[in-house]
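For this depiction, one protein chain was excluded, whereas all remaining protein chains were kept in their positions.
Right, subunit A next:
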Amino acid sequence: RQLCAAQRDRNRADKSVLACRTCRNQRLFKLTVGFRIPRPLGNGPSRFIPEKEILQVSKVDPRTQSIFEDAFAALGRLDNISLVMGFHPQYLESFLRTQHYLLQMDGPLSLHYRHYIGIMAAARHQCSYLVNLHVNDFLQVGGDSKWLNGLDGAPQKLQALGELNKILAHRPWLTKAHIEHLLKAEEHSWSLAELIHAVVLLTHYHSLASFTFGCGITPEIHSDGGHTFRPPSLSQYCVCDIANGNGHGHLEERRGNHQVSEVSGEVEVLMERMKQLQECRDEEEASQEEMATRFEREKTESMLVATAEDEECVPSRDVSRHFEDPSYGYKDFSRRGEHVPTFRVQDYSWEDHGYSLVNRLYPDVGQLLDEKFQMAYNLTYNTMAMHKDVDTTMLRRAIWNYIHCMFGIRYDDYDYGEINQLLDRSFKVYIKTMVCSPEKTTKRMYESFWRQFQHSEKVHVNLLLMEARMQAELLYALRAITRYMT
């Protein structure tokens, strides 16, 4: 009943606010000082997906219903992330179970540390939504509000983690030295188990930030928190923010117009390609050198894919104080001075190595993550847009491997030429932006890829991106830890 009530409130509130909520809201704040009426900033849980497309809490099937109830019981809230993920109840269940375990259940780190690490990770991507959410939780479990003034206010131990956070978020190629630095810091040193917990949390929230931006999650009505944090509308949330529309936007629009004629057949073309790849795979066998160059080419091309605006979007103050060095961002690995060797999955894979390490130091989490990865990777309804009974394995694998490719992780047994066939440019732009600098994701990007696909399928893609990213970061981090241990 409470759920329904909350929903009703939201609906009612929605009706009373007109189209341009954010700006109006801000004006309202200025005009009526001391008279702050909380208003929702967006239409429903996501800016990108029309509210009516998202499942109504009262109308979902019993399974989703019970998952929502569980989530509500565990957290006392049903956040918008869960609502959007509600498109895929099986995954949502696994996701919530993992998240609950990481934040609430037995683990080496104390509760407020966990939330603080969540804040650090989310702030790295300027994800004010997640930051706000966890600031509340952090204070609720008894965290010291001084820490929230910035990383300087936090204990040395957490400050030391800042560097790892930074590297992991943008250029995760960690080395043994990074790990050593954390583990051998005298009194402020981390234990291995704590470090694993921290790493899992960091990667979880980095990738969750990707998802949040990728699906345009709007903040909940209660988490606006006008007093502690400005409404998270400053740089990215306001739909009518001009900055988002101009610049590349025009280009894209123009390109978009060109594409309109082709768009109708987009799905069919994609399916046709998949079929061709399936069939001709055996006939035309690329040489090994060819395969290697294909990987390299995809790698380099992934760098050329421009990530929307290149202008530095200045993070809002409140969020930026949680991390240092805001200029540090994703750098394409081979562009950097030092050469980062390709990470071969066959030498260090999640299933064989990562799992064992995590499970050894943080029992049960390896299992939970394993289930979650498998769930995300294998999830399929055998549909593509309006077509049924399609085997989407190839497409999913292409997406997964493309993301790993951006992080320099290579599968020996994958022909990277397939990616070029299956993922078109606007989709690549979206993936690249979402994974590497999620805060720059715009609604236009979200709309411009896979125009004929349903929102649930786009959310599915987002889940894939999120999990692939998390695994990529984890692999680098765990490999570094393994190297440290041997």
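Note that in this section contacts are C-beta pairs under 8 Å (C-beta built on N, C-alpha and C of every residue); 3 or more make two chains touch, one makes a residue touch a chain; residues count from 1.
We adopt the following convention: contacts and distances are computed from a predicted model.
The UniProt record for the undisplayed chain lists the protein name "GATOR2 complex protein WDR24", from the options "GATOR2 complex protein WDR24", "Bardet-Biedl syndrome 10", "Replication protein A 14 kDa subunit" or "Alpha-1,3-glucosyltransferase". Across the entire complex, the residue among A:Pro89, A:Gly143, A:Gly214 or A:Gly408 in touch with the chain not shown is A:Gly143. In the complete assembly, the contact with the undisplayed chain comes from A:Arg360, out of A:Lys184, A:Arg360 or A:His387.
For subunit A, the residues touching the chain absent from view are 66, 69-70, 73-74, 76, 100, 104-106, 110-112, 140-144, 146, 155, 281-282, 285, 287-289, 291-292, 344, 346-347, 351-353, 355-357, 360, 370, 412-413, 482, 485-486.
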